[in-house]
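Not every chain is included here, but those present sit where they belong.
Chain nomenclature is as follows: A and B, assigned in order of appearance, with residue numbering initiated at 1 for each chain independently.
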């Protein structure tokens, strides 16, 4: 089943203002750079973005914030972004903060047809407000619900024409669960190979979850915190 | 004398046990990795999806695809594994990580911890902290005993929004090692040269002081 589309323009067809998008990545690591730039070009507005972070001022989702394209962010950590801070404090931007593990599991649940599950994370905090609490094994848990999106946009290292994806190192992060949870899932990859080149034993995201795949034109892969040891 | 950050990290490192998987938070906790006691092998988990973290890379060997939860470039050791975020928190929530070390703005004598939000200020988010504190069997909080205004952060009740309720069992500060039990802080050790009086005066929560309070052996 060939899922290949020509370029980022074709890949993002159908994304409209007001939609809910999931975007993979942790910090600036493993984010769908090419698609984010195309979203800026498209100028779609009032987006609800589900993404662990919100980029930095001039990269990643920060670019969409600069253009005021985002109405609501659903994230676990949104530091390192001055424009984000401004919009949030002024009330222009709605922010829903979710514990990172619950965010990951809620995306997986959305993709896996599990509408809700219990987790201890957030019990006794404002995250639990309005949520059902139940004791299991003597420990209080809260009920969390599944997340899904109109479009999930993920970034992979390699992908094949069937949509099978492979991620590299910690650039995997939220990408696999989000790929599962999109009504339409778009994958941008560094390397696009013919079906049969990826070892079926070592596929991270089976192609069934991916509707469109394309080779990203350019990956800057900016590093947020370059930390090194001195060479001898 | 009060400990510096490395001193706190060194004292916490004494709590490590051979064979443990450990999650270290940002700041002082990260330094714990530099003081692993001889003869003890531990493995570091980072919640963004890596087990078997190694030291920072040499200059020029950084890989944008290989970072820790603090977004710093890292390396991995032999036998490392990468995985996705849901698997990572399956490890944490499922209590497969034996120890979590993290910082805090406040802790209370009931084991509550606050470290993610100051109302009225910019909120950065809880990241993985709520999952970590809600699930870890062993949590050690690495923090300063007081804030910049010299007010105690070791409290009867937290004043800031909580990260987790009733989860902290041990706190290591620049002055002392405290255990939380029966809704009280218990003074276990004091930093070398630090008086019990100083610790008492800087602790707002109820503090149980035994007759003899040993000095830390660093």
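By definition in this document, contacts are C-beta pairs under 8 Å (C-beta built on N, C-alpha and C of every residue); 3 or more make two chains touch, one makes a residue touch a chain.
Quick caveat: nothing in here was measured; it's all calculated off a predicted structure.
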Formula for the entire assembly, written in the chain labels shown: A x2, B x2
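What we mean here is this: only the chains that are shown with their structure count from here on.
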Inter-centroid spacing, chain B versus chain A (mean Cα positions, whole Å): 28
Contact set on chain A toward chain B in their complex: 26-30, 52, 75-79, 85, 88-89, 95, 97, 99-105, 107-108, 119-127, 157, 167-177, 204, 221-231
Chain B residues within the chain A interface of the complex: 46-50, 55-74, 76, 82-86, 88-89, 92-93, 112, 122-131, 134-135, 161-166
